[in-house]
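A single protein chain has been omitted from the complex, and every remaining protein chain is retained in its original position.
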Amino acid sequence: CANPVPTPSVPAPDILRCAYMELVVTDLERSRNFYVDVLGLTVTEEDENAVYLRSLEEFIHHNLVLRKGPVAAVAAFSYRVRTPEDLDKAVAFYTELGCRVERRAEGFTKGIGDSVRVEDPLGFPYEFFHDVEHVERLAWRYDLHTPGSLVRLDHFNQVTPDVPRATKFMQDLGFRVTEDIQDEEGTVYAAWMRRKPTVHDTAMTGGNGPRMHHVAFATHEKHNILAICDKLGALRMSDHIERGPGRHGVSNAFYLYILDPDGHRVEIYTQDYYTGDPDNPVVTWDVHDNQRRDWWGNPVVPSWYTDASLVLDLDGNPQPVIERTDSSEMEVTIGADGFSYTRANDESGSYHGQASKGFKIGNQL
Amino acid sequence: CANPVPTPSVPAPDILRCAYMELVVTDLERSRNFYVDVLGLTVTEEDENAVYLRSLEEFIHHNLVLRKGPVAAVAAFSYRVRTPEDLDKAVAFYTELGCRVERRAEGFTKGIGDSVRVEDPLGFPYEFFHDVEHVERLAWRYDLHTPGSLVRLDHFNQVTPDVPRATKFMQDLGFRVTEDIQDEEGTVYAAWMRRKPTVHDTAMTGGNGPRMHHVAFATHEKHNILAICDKLGALRMSDHIERGPGRHGVSNAFYLYILDPDGHRVEIYTQDYYTGDPDNPVVTWDVHDNQRRDWWGNPVVPSWYTDASLVLDLDGNPQPVIERTDSSEMEVTIGADGFSYTRANDESGSYHGQASKGFKIGNQL
Amino acid sequence: CANPVPTPSVPAPDILRCAYMELVVTDLERSRNFYVDVLGLTVTEEDENAVYLRSLEEFIHHNLVLRKGPVAAVAAFSYRVRTPEDLDKAVAFYTELGCRVERRAEGFTKGIGDSVRVEDPLGFPYEFFHDVEHVERLAWRYDLHTPGSLVRLDHFNQVTPDVPRATKFMQDLGFRVTEDIQDEEGTVYAAWMRRKPTVHDTAMTGGNGPRMHHVAFATHEKHNILAICDKLGALRMSDHIERGPGRHGVSNAFYLYILDPDGHRVEIYTQDYYTGDPDNPVVTWDVHDNQRRDWWGNPVVPSWYTDASLVLDLDGNPQPVIERTDSSEMEVTIGADGFSYTRANDESGSYHGQASKGFKIGNQL
Partner (left out) sequence: CANPVPTPSVPAPDILRCAYMELVVTDLERSRNFYVDVLGLTVTEEDENAVYLRSLEEFIHHNLVLRKGPVAAVAAFSYRVRTPEDLDKAVAFYTELGCRVERRAEGFTKGIGDSVRVEDPLGFPYEFFHDVEHVERLAWRYDLHTPGSLVRLDHFNQVTPDVPRATKFMQDLGFRVTEDIQDEEGTVYAAWMRRKPTVHDTAMTGGNGPRMHHVAFATHEKHNILAICDKLGALRMSDHIERGPGRHGVSNAFYLYILDPDGHRVEIYTQDYYTGDPDNPVVTWDVHDNQRRDWWGNPVVPSWYTDASLVLDLDGNPQPVIERTDSSEMEVTIGADGFSYTRANDESGSYHGQASKGFKIGNQL
């Protein structure tokens, strides 16, 4: 990329996993209803300004913080690091990059101790912590399970204009790429990267950014995801379903995207694969492959490409959004100028400049 | 309706259930591959002109006949009747209506004996039989099961211009309505009707007809349907997926629509409810209810409304297609003139003349 | 059989399906907790003496009545008939047989009108009704679903000393046998019989009787049954699990047997097959087939063979229990004198007088 983030001379902190997201919501009661009563996340603690939520198999204090605020946005993408000393490394790493860095021994949220927050080179508010309050892992508490039980926080997804630049930076931070989407000219549309040995702890999606594309929770089985759809239907909230359910090409996971009351996107996700070996094969998808985003070739709704949440700086102000100048995945794959195929080099399974059987959204337009 | 089919003075045959469909396909080998190698139906018998297929829990000779022919079409919607004498009743019933009736003691297909075929008052080729060869019920043969096992034929779906006229006739034939879709003026867009105590043995869908909308097979569980999608993706045949998977509003069943090599539509369907009591409550859906066709509010692709298979007369010639003059469900619910809602009387959940959050296909256009 | 019940000269009532069971329980609050809080049945109505419960897809007032009483027992096996006139037929049918018959225009329970109760020739308290209050069918109310949702009442199971005698009587009452268990000498150990087109509305199990073996509710999928086990474990109530989960040989259904606080046995059951054709093939199992009761060959616990609930006469007194004189299924298949095989005629898969690999309970003793 043209303007690479320099590789720091100091070691990166040893990140264990994505741990929680802090979401600013405009109506705390309405958001609490969505995440607790509809989705079934467990309240670890709450007060009038914030609700601390966790998934059923979690033993740390929270995986999601809903904090009341004037503008819907993301206040932190928070990762757990292996040791307390990794916080020193995080400070040195980002300081060398000239980033704004803030460390609080008492933490930024309840339940978590010594923490470092930064405005990272890509404009995202990242947090690192090790010290955390343990709470009951509810894995065996089947009396609390619901048909759509969320058992783990799985990953984040970030929107950024320059995916190769972001990927290179994340690799410096110790992440490994597992899959990506490219075109024949090498334009990268999105990349998935991990610390824990799943397909990702976060992904970089090409688009106007920095913005937050989604936060993903895992279920045990596919029917749990279908049950969430069924319940949203029963509650006459089906307009909160944005895309899916479906099978991803990328990651091979089963998925659903829903929108919370502020439009923050939440993915429900299950059954990707083990990626922990250092030589884990990277899967590169052709952006024109009609099955990359949905293995069944079902269309990606345009809002999924265009909409995302603002992210905040460390003062709590929204970061300015910078336009992507590389090709847009939506534009190169959907509609009059787009091109997608179900079977490479097969006229009847491909689309080029006009509708084809292989391209369902073409049929719909 | 304006031009009702008269109610015959003689009793209707006692129909047990929809039993099989005879499909004319233009490339027998290609269709055999689709139904046997991809969908996993079992070949009971075959020759160079026809393949006789059954589902895993069936004990009669077949649930589907693929017959080679010049024009893709449906040659018969076939129902099993309770006794041999019901064939006499069928002859009398349709004869009184002035329909063309043909009876063959040796049957029209292999495996089936004495049969009656008619061109019914709606233009559909209906068959009735009782005598049939028993074959092994493969229910316990889990060594033959596949991830997408089809265990039963569930129902047919027919396209006809005048749904109330068709429904009245089918009630005379002994069917009971379980659900329908209407608007506030009483226009009926579709109706579901049954003999066996499920939601339907056949449905009448308003549109240009007589045509065959789909034939539906049942699986045991929802994951079996997802597995069919996954397999179609793996075979790079995802363009055979037309709509779904999803949860129906009508019938409450989980569904998927796929297209065979000739474009004949097949539904995979599971988990509707018991309807066998004579006072089983009829469910009437508002045509503007965005969850009636998909409980999750996912859009119905236009082809699902417009495309259907020709049906043949008893000479094997396609029946002429008569245009529907009543309102079109697609037109009243999709696009610039359409109107749909997720929550009745809720501005944010409704669509009227312009895109709304509650109406996903509006967002896509 | 030696002492057959005569076939009445009058027609039997037209029975639609098993509809509800009235259970006498000794601690109403404890039983309510079991059926409502643990199993998730829906309370239609309740007072200090009785709780009226229904499954999620039911539209009639109840499928189960818990009534407080001094002795745990069954007060009624209740069936719905097609028309009000079928009650007259029921009265005539049982009166001709010399049975005690009681008819109440106002019904025996809330929510149900004109009803007939009898002490049948086998000693069971049978009820017939048509008139019933309709309530909301909760099928679409996924906001009320639980991981172990019970969606339908499926069947009863009765213990009776002479199975052929009971079967002959039930056939006179209009039931059709779908499966049975016999030995090579023609001793019948159990038989399954149906009105609605599933494997059964009731079964006759050979043993000391009249007693009630179990009442069965259906789920949609197998994981729903597993979820009930998981929840019982979480509540430290796993000692309520008596047998299973497993796959039946007979019926091919997936099953679980649990015991309520009074020891009344409840089966949770899913995915048997369609049996509605008059020539539906009857499946006869060899009593020595180790997979007949559990397709996986897992042992049947002895209590499942020996324990059952008392049934009441129309005065509310327990019917005397008459001993079975035919061979006992437990004795001919388990332990030192028993004989079972996994593969017929295969030494390594069979057991005769001593432990074998093919017979797990032998290994356990």
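Per-chain numbering from 1; labels A, B and C assigned in written order.
We take it that a residue touches a chain if its C-beta (ideal position, glycine included) is under 8 Å from a C-beta of that chain, and two chains touch if they have at least 3 such contacts.
Because the structure is a prediction, the values reported are computed rather than measured.
Student: Determine which one of B:20, B:52, B:108 or B:140 touches the chain that has been left out.
Tutor: B:140
Student: Given that one chain is not shown, which residue among B:230, B:289 or B:329 touches it?
Tutor: Considering all chains, including the one not shown, the answer is B:230.
Student: Tell me which residue among A:104, A:168 or A:196 touches the hidden chain in the full complex.
Tutor: Touches the omitted chain: A:196.
Student: Please identify which residue in A:67, A:176 or A:222 touches the non-displayed chain.
Tutor: Considering all chains, including the one not shown, the answer is A:222.
Student: Contacts of subunit C with the missing chain: which residues?
Tutor: 221-223, 226, 229-230, 232-233, 236-239, 241-242, 245, 247, 249, 254, 290-291, 295-299, 301-303, 342-343, 348-349, 357-361, 363-365
Student: Could you list which residues of subunit A touch the chain missing from the display?
Tutor: Residues in contact with the chain left out: 16-17, 57, 59-60, 80, 82-83, 134, 137, 139-140, 151-152, 196-197, 220-222, 249, 252, 271, 273-274, 276-281, 295.
Student: In the full complex, which residues of subunit B touch the absent chain?
Tutor: 140-147, 149, 221, 223, 227, 230-231, 233-235
One rule holds for everything that comes next: only the chains that are shown with their structure count from here on.
Student: If I list every residue number at the interface of subunit A and subunit C, are over half of them used by both copies, so same, or under half, so different?
Tutor: same
Student: What chain sits nearest the middle when you go by CA atom centres?
Tutor: Going by the distance between chain centres and the overall C-alpha centre, it is B.
Student: Per the centroid of Cα atoms for each chain, what is the distance between subunit B and subunit C, given in Å?
Tutor: The separation of the two C-alpha centroids amounts to 35 Å.
Student: Just how far, in Å, is the C-alpha centre of subunit B from the one of subunit A?
Tutor: 41
Student: Multi-chain contacts only, two chains or more: what residues does subunit A have there?
Tutor: Correct list: 221, 223, 230, 233.
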